[in-house]
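Of the protein chains in this complex, all but one are displayed in their positions.
Then we have subunit A:
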Amino acid sequence: MEASNIRVDATLLQENQNNLVRIMGSCESVDKNTNCATIISNGPITLDLNHTQLDKQLIPGKNYEIIGKVSNSSLKVHVYSVIQLSDNLNLDFATKFVQYSQKVPDIYIASHD
(Lines give C-alpha, C1' and ligand atoms only; values in the text may rest on other atoms or scores of the structure.)
Protein backbone atom coordinates (compact mmCIF):
# COMPACT_ATOMS: atom_id res chain seq x y z
CA MET A 1 0.00 0.00 0.00
CA GLU A 2 1.72 3.07 -1.22
CA ALA A 3 0.32 5.37 1.42
CA SER A 4 1.58 3.54 4.45
CA ASN A 5 4.32 4.59 6.77
CA ILE A 6 5.49 3.53 10.20
CA ARG A 7 4.98 5.50 13.37
CA VAL A 8 8.32 5.96 15.07
CA ASP A 9 10.19 8.14 17.51
CA ALA A 10 13.92 8.80 17.99
CA THR A 11 14.51 5.39 19.55
CA LEU A 12 13.19 3.52 16.51
CA LEU A 13 15.13 5.26 13.72
CA GLN A 14 17.97 2.75 13.72
CA GLU A 15 15.74 -0.17 12.87
CA ASN A 16 13.79 1.80 10.28
CA GLN A 17 16.61 2.91 8.00
CA ASN A 18 15.37 3.54 4.47
CA ASN A 19 11.75 3.30 5.62
CA LEU A 20 9.00 5.86 5.31
CA VAL A 21 8.17 7.00 8.80
CA ARG A 22 5.75 9.27 10.61
CA ILE A 23 6.95 11.24 13.61
CA MET A 24 5.09 13.39 16.11
CA GLY A 25 7.28 15.79 18.00
CA SER A 26 8.11 19.26 19.14
CA CYS A 27 10.41 21.41 17.02
CA GLU A 28 13.47 22.42 19.00
CA SER A 29 15.54 24.38 16.53
CA VAL A 30 15.73 25.34 12.88
CA ASP A 31 18.95 26.01 11.00
CA LYS A 32 18.08 28.03 7.93
CA ASN A 33 21.62 27.81 6.50
CA THR A 34 21.68 24.05 6.21
CA ASN A 35 17.88 23.79 5.94
CA CYS A 36 17.83 21.34 8.79
CA ALA A 37 15.75 21.24 11.95
CA THR A 38 15.74 19.29 15.16
CA ILE A 39 12.55 17.78 16.48
CA ILE A 40 12.14 16.13 19.87
CA SER A 41 10.25 12.87 19.78
CA ASN A 42 11.36 10.73 22.71
CA GLY A 43 14.82 12.08 21.85
CA PRO A 44 16.21 14.44 19.22
CA ILE A 45 15.80 13.74 15.51
CA THR A 46 17.53 15.75 12.78
CA LEU A 47 15.27 16.69 9.93
CA ASP A 48 16.61 17.42 6.47
CA LEU A 49 14.15 19.86 4.89
CA ASN A 50 15.81 20.02 1.47
CA HIS A 51 13.51 17.44 -0.04
CA THR A 52 10.30 19.35 0.39
CA GLN A 53 9.03 22.73 -0.63
CA LEU A 54 7.59 23.96 2.60
CA ASP A 55 5.45 27.01 2.15
CA LYS A 56 5.91 27.74 5.82
CA GLN A 57 8.83 27.52 8.16
CA LEU A 58 8.97 25.21 11.12
CA ILE A 59 8.75 27.26 14.30
CA PRO A 60 10.69 26.17 17.39
CA GLY A 61 8.37 25.27 20.25
CA LYS A 62 5.53 24.17 18.00
CA ASN A 63 4.43 20.56 17.53
CA TYR A 64 4.51 18.85 14.16
CA GLU A 65 3.86 15.57 12.50
CA ILE A 66 6.54 14.73 9.98
CA ILE A 67 6.41 12.19 7.19
CA GLY A 68 9.79 11.36 5.78
CA LYS A 69 12.38 8.77 4.96
CA VAL A 70 15.11 7.72 7.35
CA SER A 71 18.52 8.01 5.73
CA ASN A 72 20.88 5.09 5.81
CA SER A 73 23.72 6.01 8.05
CA SER A 74 23.19 9.40 9.61
CA LEU A 75 19.62 8.60 10.69
CA LYS A 76 18.59 12.02 9.41
CA VAL A 77 15.01 12.14 8.27
CA HIS A 78 14.41 13.51 4.78
CA VAL A 79 11.15 15.33 5.22
CA TYR A 80 8.40 14.99 2.62
CA SER A 81 5.42 16.39 4.49
CA VAL A 82 4.80 18.48 7.59
CA ILE A 83 1.56 18.96 9.46
CA GLN A 84 1.32 21.36 12.34
CA LEU A 85 -0.30 19.93 15.46
CA SER A 86 -1.94 21.82 18.28
CA ASP A 87 0.21 23.34 21.02
CA ASN A 88 -1.42 21.32 23.78
CA LEU A 89 -0.33 17.98 22.30
CA ASN A 90 0.89 15.67 25.05
CA LEU A 91 4.15 14.21 23.75
CA ASP A 92 4.24 11.58 26.48
CA PHE A 93 1.03 10.18 25.04
CA ALA A 94 2.55 10.39 21.57
CA THR A 95 5.51 8.31 22.76
CA LYS A 96 3.20 5.71 24.29
CA PHE A 97 1.16 5.62 21.12
CA VAL A 98 4.28 4.88 19.06
CA GLN A 99 5.20 2.02 21.40
CA TYR A 100 1.73 0.52 21.31
CA SER A 101 1.39 0.87 17.56
CA GLN A 102 4.54 -1.25 17.19
CA LYS A 103 2.86 -3.98 19.18
CA VAL A 104 -0.20 -4.25 16.96
CA PRO A 105 1.21 -4.53 13.43
CA ASP A 106 -2.11 -6.07 12.39
CA ILE A 107 -3.71 -2.66 12.31
CA TYR A 108 -0.70 -0.45 11.61
CA ILE A 109 1.95 -1.97 9.43
CA ALA A 110 1.40 -3.32 5.94
CA SER A 111 1.92 -7.08 5.96
CA HIS A 112 4.61 -7.11 3.28
CA ASP A 113 6.84 -4.86 5.40
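Keep this in mind: contacts are C-beta pairs under 8 Å (C-beta built on N, C-alpha and C of every residue); 3 or more make two chains touch, one makes a residue touch a chain; residues count from 1.
In the analysis below, contacts and distances are computed from a predicted model.
Taken from the listed names "Spermatogenesis-associated protein 17", "Ataxin 2 SM domain-containing protein", "Alpha-1,3-glucosyltransferase" or "Replication protein A C-terminal domain-containing protein", the protein name that UniProt assigns to the chain not shown is "Replication protein A C-terminal domain-containing protein". Considering the whole complex, the residue from A:12, A:27, A:47 or A:94 that touches the absent chain is A:94.
Looking at subunit A, the residues touching the absent chain are 1, 3-7, 22, 24, 63, 65, 67, 81, 83-86, 88-90, 93-94, 96-97, 99-101, 103-104, 106-110.
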